[in-house]
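As you look at this complex, bear in mind that one protein chain is not there, while each of the others sits in place.
Should a chain be cited, it is by its letter among A and B, assigned in written order, with residues numbered from 1 in that chain.
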Amino acid sequence: MGKYLLRRILQMIPVVLGATLLVYALVFALPGDPVKAMFGDKPVNEAVAAQIRAEYNLDKPFIIQYLLFLKNAFTLNFGNTFAGQPVIDEIGRAFPVTIKLALMAFCFEAVFGVVFGIISGLKKGKWYDSVILIVSLLLISVPTFVTGFAGQYFLGIQWSLIPVTASADATFTELIFPAMVLGSVSMAYIIRLTRSEISSNIALDYVRTARAKGMSNGSVMVRHVLRNSLIPVVTYLGQDLGALMGGAMITEQIFNIHGVGFLTYQSILKGEGNLVVSIVTLLLLVFVICNLLVDLLYAALDPRIRYE
Amino acid sequence: MTDNNQNLSYEPLPGQERYVAPLDETPLQDVDKVDESAPASSMWSDAWRTLRKNPLFIVSGILIVFIIFIALFPGVFTKIDPKYCNLDNSLAEPEAGHPFGYDFQGCDVFARTIYGTRTSLSVGLLTTIIVVVIGTLIGAVAGFFGGWVDAVLSRIIDIFYSIPFLLGAIVVLQMFRTSSSIWKVVFVLALFGWVSTARIARGSVMEAKNLEFNTASTALGSTPMRNLFRHIIPNALAPIIVIGTTSLGSFIVSEATLSFLGLGLPTTVVSWGGDISQAQVNLMTNPMVLFYPSVALAITVLSFIMMGDAVKDALDPKSRTA
C-alpha cells in the first residue's frame, strides 16, 4: 500500500507541473496580448502596460516567467489585483463559500444518487425505475443554467419557497437549492452508474455462490452486490468533488453567490489575468488531490489494486 | 472408495436401474452441424436489429432527423429574419406570425429559436468530428505502441484531464474575446474535449490488441500496421461511436454554457446560449423569452444523449441501460 501511494504521488508531480504550465501558457503566451486584453476596449496606455509587464515578469523569457510564477505560487504569493488587493485575500474570501456549496452539492448527489440508483437497480422494470431513469436522463440533458433558472423562477419567484439569490454571507439555507442544482447532473450520472453496476453485478458467479452458501437475499444484496457495485460509484464521487468546485461558476452566477466561480467570472470580465491563473492553479491542485484521494480510496476498497 | 467403483458386480439401488431412452425421443443429430436456416448476422447487422426495436432509438432518431432538418432549412419554418430587431417590440406578447413573442431587443423569439438550431448543431458536430478523429488517433497510438509512447501520451492526457473543463475553456476564450468566429468555440471545446475519447480509444485499442486474432494475422504474414488498421481499429470502434454520440449532446450544452457566460459565441451569432443569457435579466417579468430557447436546447441534447444510450445498448449488450 505504501509503495502504491508513493507511485501515485510520483505520477502526480508531472501532471501538476504540466497542467499549471499549460494553464499559464494559455493565459500568458497564447496569441493575443494579455496586457492588452486587460484594457479591454479602452485604448492601451503604454506606460501602464510596461509596468504591468514588469510586475508579472512578462518581459522575461516565457519559461523564466513560468518558473517565477511557480516559485511565487509555492509561497501562496500570487501578487496583487489591479485594485491593489493581494490576490490571496480575494481567494481566501471566495474559497470557503465555494467549498461549502460544493460539499452540500456533493452530499446531495451522493445520498440521492446512490439511493435512487439502488432502488432502480434492484427493482428493474418497475414503474418507479422508469420514472427515475427518465428524470435522470432529463437532468443530464438539460443544461445546469436552465435547471437553475427554472428553479429560481418557480420556487423562488412564483412560489417564494427559496431565496431568489444568496446574500454575501451565503448561509446554509440560501445554498440548499443552488447546491441541488449544482449536484443534479452528477446525481443523474450516479443513478445511472449505480443502476448499471448493480444489474451487472447481480448476475456474477460469486453472487450465486453466496446464495448457494445459504445466505439470505438481503445479506447477499448488501454484502456482495452493493459492496462491489459501489466501488466505481465511490470513485466517481471522489473525482466529482474536485469537478464540482470548478463547475460551480454557473450556479454561483445564477444565484449571485460570491464564491470562486463568481470571482473567476468577475476577474475575467475585468481582465485580471493574474487572478484567473491563480484561481485555476488552486482549483487544479484541489482536483488533482481529490483524484489522488480517490485512488487511495479505490485501493482501500478493492484489494486487487493494491496488489498490482 | 474409488477402487470399489471398479466392482463389476455392483448392484444398482432402487430407482437407479439401467435406463436407455427410446431413440425416437431424442433422435441423434450430426455432430456440430451448421444451422443454415438462421439469418446471417454481422456485429453491425445485429446491432441494427437491436436498435430498430429500441423505443429510445426510434424517438431520438425521429427527433434528430427533425432537428437536422430545421438546421438545414430554417427558412421552411419561419420567413422572419432572426436578426431583424425593433426595439418598439421589446418584450412584446406573442401575436399572429410571432408565436413566441419578442425578446428584450425586440427580435422574434420563434425565428431566433429556429435559427439557433443551426449554430448549436454545427458547433456540436464540428467539435465531435475533430474530437473523435484526434482522440482516436492519439488514444490508438498510445494503446497500440505502449511503452514510452504510451507513457508520454498518457501523461499528456492526464494533464488535460486534470484541468476542469469550464475553467480551461474560460481561460482560453478570454484570449479570443474579440474574435467573432464560431471556430474559436469549436477549438476550445475540442482542446479540452479530446481527452475522454482518447482515454476510451486507448483502452479499447489495448483490449483489441490483445485479442488472439491479431496474433493469428501476424502469423499469416500481416504487419503490425496492417493489423492496426484492418483488425484493431475496426474492433475498437464501438465504444468510440458511443462516446461520440453522447458527447455531441454534451458539446452542445458546453457551447450554450460558454455563450451563456458571454464567452462563447459572439452576440452577432444567433445561438440558444446567447439568447438565454440575454433573457435572464428579465426572468422575473418575462420568463417565456428564456423558456423557448431552453426547451429547444434541452430537446436537442436529450435526443443525442438518448441516441447515445440506444447505440450503447446495441453495441455493448452487457451494459443495457433499460
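Keep this in mind: a contact is a pair of C-beta atoms (placed from the backbone, for glycine too) under 8 Å apart; a residue touches a chain by one contact, two chains touch by 3 or more.
Heads up, the rule we're going with is that contacts and distances are computed from a predicted model.
A single chain of the complex does not appear, and UniProt lists its protein name as "Diguanylate cyclase", one of "Ech hydrogenase subunit D", "Diguanylate cyclase", "SRPBCC domain-containing protein" or "biotin carboxylase". The omitted chain makes contact with just one of the residues A:A25, A:L103, A:I157 or A:L301: A:L301.
Here one chain is not drawn; of B:N235, B:T267 or B:N282, the residue touching it is B:N235.
The set of subunit B residues touching the chain not shown comprises 1-2, 4-6, 8, 10-21, 23, 25-26, 28-29, 31-32, 34-36, 38, 40-43, 46, 211-213, 215-222, 226, 231, 234-235. Contacts to the hidden chain, counted on subunit A, fall at residues 203-206, 208-217, 219, 223-224, 227-228, 231, 301-304, 307.
We take it that only the chains that are shown with their structure count from here on.
Chain centres here are Cα means. That of subunit A falls 23 Å from that of subunit B. Listed in rising order, the residues of subunit A touching subunit B in the complex are 11, 14-16, 18-19, 22-23, 26-27, 30-32, 34, 37, 133, 137-138, 140-146, 149-150, 152-153, 157, 192, 195-196, 199-200, 242-243, 245-247, 249-250, 253-254, 264-265, 268, 271, 273, 276-277, 279-280, 283-284, 287-288, 291.
The part of subunit B that touches subunit A in the complex is made up of residues 155-156, 158-160, 162-168, 170-172, 174-177, 249, 253, 256-257, 260-261, 263, 276, 280, 283-284, 287, 290, 294, 297-298, 301-302, 305-306, 309, 318-322.
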